[in-house]
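Here's the structure, in structure tokens; my notes come after.
As you look at this complex, bear in mind that one protein chain is not there, while each of the others sits in place.
Right, chain A next:
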Amino acid sequence: MFFSLNELVQWLGLTVFELWINLISLCVFSVLVTLRTEGITDQSPDTWWIVFSPLFIADALNAYFCTIVLIRMYLEAMYKVAFLRVLWSFCFLTTIFVFEFLLCKKLSGQSSLEYSEVLSPVFILLQLMAVRACQLH
């Protein structure tokens, strides 16, 4: 479309496999959100944690995948590439996870944070993505 998959992978610093995992988790998440908002499932505030579970599982799987790649790169003595990759993956996964966690807490009524505070990790990630965009060629 506007970006080819290769350009997207280059910009976001994710692999195709990570993108695929995220897409699947979004699919399941969209179904669970609909069930929750339509009142088909239990309406207690704690069910938001179940609704968000696919996203948390996807983050965990991506973190596991990144660790495996890091170990393999380390064993092949690609130290600099491995360090840069793990640094970016750590920033990406952490900001996304913190955002999901804060949003889940906010929706379950366990936190009195404002939405501007909940979305602050996303704004940080956006700044990092701007830096990565400038490195594209």
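Remarks
The criterion applied here is as follows: a contact is a pair of C-beta atoms (placed from the backbone, for glycine too) under 8 Å apart; a residue touches a chain by one contact, two chains touch by 3 or more; residues count from 1.
As a working rule, contacts and distances are computed from a predicted model.
Per the UniProt record, the chain missing from the shown structure is "Transmembrane protein 60", taken from the list "Transmembrane protein 60", "dolichyl-diphosphooligosaccharide--protein glycotransferase", "Origin of replication complex subunit 3" or "Small ribosomal subunit protein uS7 domain-containing protein". The chain not shown here touches chain A at positions 1-5, 7, 10-11, 15-17, 19-20, 23-24, 26-27, 30-31, 33-34, 37-38, 69, 72-73, 114-116, 119, 122-123, 126, 129-130, 133-134, 136-137.
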